[in-house]
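Just passing along the structure, written as structure tokens.
With one protein chain held back, the other chains of the complex are shown just where they sit.
Order as written gives the chain letters A and B; numbering starts at 1 within each chain.
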Amino acid sequence: MHVELRDITKTFGNLRANDALSLSFAEGRIYALLGENGAGKSTLMKILSGYQPPDSGHILIDGQVVTFETPADALRCGIGMLHQDPLDVPNLTVLDNFMLGRHEGLLPKRKAAREALEAHAARLGFHLDPFRYVDSLTIGERQQLEIVRLLSLGARLLILDEPTTGISAEQKHTLFSSLKRLAAQEGMTIILVSHKLEDVAALCEEVYVLRGGKLVGHRLMPTPIDELVTLMFGQSLPRPSRGAHSLGEEILCVESVSLTARRLTVRDLSLSVRSGEVIGLAGLDGSGQSDFLRACAGLQPINSGQILINGVSIRGKSYAELLRMGVAYAPSGRLEEGLIDGLTLAEHFALARDSGIWIKWREAVALAARQIAHYNIRGAPHSPVQTLSGGNQQRTLIALLPDNLRLLLLEDPTRGLDVESTAWVWQQLLARRDAGAAILFTSPDLDEIVTYSDRVLVFCEGRATLVTDLDNLTRNPAERLGELIGGRSL
Amino acid sequence: MSQPAKFFGTALTFSGALSAALLLIAIIMLSLDKAPIAAGQRFLEGAIGTPSARADVVMAALPMLLCAAGLLLTFTAGLWNIGVEGQVTMGAIFATIIARTIPRDVSDWGVLAALILPAELLLAMFGGALWAGLAALLKIRGGINEIFGGVALNFISVNILLSLVNGPWRVGTFPQTAPFAPAALLPRHPELRLSPLAIVIALTAFVVVFVALRGTRFGLALRAIGRNARSAGILGVRVERNIFWAMVACGALAGLAGAFQALFTRGRLLPNISGGIGFMGVLIVLLVGVRAAWVLPVALFIATVPVGSLKLATSLDSSVQIDAALGNVFQGALVLAVLIGSGIRARLAARRKEQFEHG
Partner (left out) sequence: MDDVLVRTLADIVKVGAPIVLAAIGETLTERGGVVNLALDGSLVLSALAAFVVGTSTSSVIVGTLAGISVGSLIALIVAACSIELRLSQVAVGFVLTLLCRDLALFLGIPYRNAQVFPTTFLPIPVLKDIPVIGAIFFNQDLFTYLSFIAVAVAWWWLFRTKAGLTLRAVGERPQAAFARGVNVNRIRYLYTALGGSLVGLGGAAYTLGVLPTWSDTGIAGNGWIALAIVIFGGWHPLRVAFGVYLVAGLRTIVTSIQAQVPPQVVELLNALPWLLMLLTLFLVSGPYLDRLMKVLPPRLHPPIRTLLRARPPSALGTVFEQEGRS
């Protein structure tokens, strides 16, 4: 099957997400669609897989123009998409998920479906228990289920959107070798959507690079990484460095804590963090790292042990009390979770900083105006926060953090941000660190962890292991961490 | 959209909805061989034509105003306090605990006599707050949706009420208490069926709620919770605590409304003491949306309905005589029409915006 995109254009408001893109995908080859966040990769793949219609342009399969109304139409033509957050139904079993969307009569043939599931899984080297609930699987296993399902429905072209985020090195290895086999032996076309160059180098044969909605390059692999970087960003980026800084007194002390995460219990976790230190928490999705952050913020109970902040036990303290002690927590992902639609900037500052019964509106407006100037936010104190652009919303969130922070607990602080915004966020966070705060953060992106952490706490199978000698590791540290989170010992 | 255009749109929605509801009522009346125009005139005359009718409307509006004021707090925080009916009932029951023990003659009570009414009202507020606090705890500690918890507590409060008026508190052949002594009742205007004290209390309560929503951290926190509870928590708002106090404050006001029903409207405790005013409070809040200031006129408007339809029901002219239940139908139809009308308006606005962006 040969798939061609011809002159695809898609606009959202004033934004040209895809600008007359023409790409071609041959049978049996593995492609990468490379670009930073906001380059237009996701939009293009949503158009190819039937989630969105293009404003103009055509999709051709073996020379025939096709139009898709729904993703199911696209799948009938052999195009299947695996989403970064697998689009399955968590409260159903693996088998139910597999059967959903299969073309059968009223009564499903459970036995036949189960055999089909097991046959396809075996062919790819995956192990899936048909009777497990999907919400008890890892992201990697859910991806495997989706791939099996798409193949069983006759997908000939498989789109994978950032598939290596949140899976272990081992799962990544399995995934890549299966994909290679599918392409080589069965003539499948694979498109890997990614901004991770090492994944592209390990898997792909051809690369399309997008920037600002335009196609800026088409290369055959191997191509030097530097060249791809230049294509993606328009220039080579220097690798950010942590910079030298001094450590202060102990801020967070964790003594043999045991806490319960979604699927497992983390036992005997001890850690001491000093002012000016950045600790990265690595681990597969659901291994307890997010739960640990929440426990430090007083948002989740621990089973045993104790957590001290500035020498004071946080047992029984609410997050609001800890906030007053200089602890701030920012939940997973998109930094927008922390702003409130419909409230103005001044109201946000009043809420975050004011603590009396009455709101001193004049002071709140003055504070908002000061922060707007300081953080270079494009907006006014009376602008409702939803009218700000995404970048300005991120700035607002950082501006809302209290002064005199002692401990910052961040869940995936740069999820969904482009390179420039990521750098800005870290610049602000490191400024807080230099002012004496300690930072704990989780990220599925091991490169981010390696880049910014002084020490890394690796969560795997109920244990948390501290890795201190990041700079001395001879091999690629991110790769080493990838093996650790997948359960191999040092 | 500009401010005048917005106001015009709202006015158009409301008048359209009002016409639709009136049309429905007219059709029902015509099908029953009644004269809608004449009935409409009789209704208006009965509701606002005489000073005594106007006094009735004001007194009917007060408990609704109290409930609506309390519900403004919970709705702002995104809580569907359907339990408001039960909170009214509990308020009436708790007020009765004192009211039924007051003798006809309290001339020798001295200063104590002046404490009767405050004690009744405070106890009523406590009763309503207790019931609301229970619903809040069920939500916060047990994860039980406030709608379901509220409905259950509504039914339980009715059972408690029936148990009392059928049992220990029953006086006479009907399931009800004896009429309360004058000293236990809200003081009445010498000529009109009007209680100036009740008006002062209700207006004060409304103003307090209004100011709390506008100018206090509590009000701002409730707005934040209603729009995005998770973000509010991240900004340092104690979500559960604020939810609890919003419910309790609403319950206290609903309890006060229940006391008004027992100590003025009915003058005794009897089954169905709330008369559905809690739900009318919900309808009022749904009508005004977030525009808190509108609660006052809308409560007065809604209060004309039961007063006017009662006059129709007791009319001797068979061409306009119609059961008062039709008034409730009108209220429901009006609110539904307003909801649908504003939904259509919002959709049209969204579509216009989309076309603008793509065009």
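Methods note: contacts are C-beta pairs under 8 Å (C-beta built on N, C-alpha and C of every residue); 3 or more make two chains touch, one makes a residue touch a chain.
Since this is a predicted model, take the numbers as computed values, not measurements.
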Contact list for the unshown chain, restricted to visible chains:
A, B
Residue of A:G13, A:G101, A:G187 or A:G248 touching the missing chain in the full complex
A:G101
Write down which of A:G13, A:P53 or A:G187 is the residue touching the left-out chain.
A:P53
For the chain left off this view, which of B:P4, B:P118, B:P168 or B:P190 is in contact with it?
B:P168
Please give every residue of chain B in contact with the chain that is not shown.
28, 80, 82, 138, 141-145, 147-149, 151-153, 155-156, 159-160, 162-164, 166-168, 279, 282-283, 286, 323, 325-326, 328-329, 331-333, 335-336, 339-340, 343-344, 346-347, 350-351, 354
Positions on chain A contacted by the hidden chain, ascending:
46, 51-53, 70-73, 75, 87-93, 96, 99-101, 104-108, 131, 133, 136, 260, 265
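Everything that follows uses one rule, which is that only the chains that are shown with their structure count from here on.
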How many angstrom lie between the centres of chain A and chain B, each centre taken as the mean Cα position?
48
Residue set of chain B touching chain A in the complex reads 215-218, 220-221, 223-224, 227-228, 230-238, 357-358
Within the complex, which stretch of chain A touches chain B?
11-13, 318-320, 323-324, 329-331, 337-343, 347-348, 350-352, 354-359, 361, 400
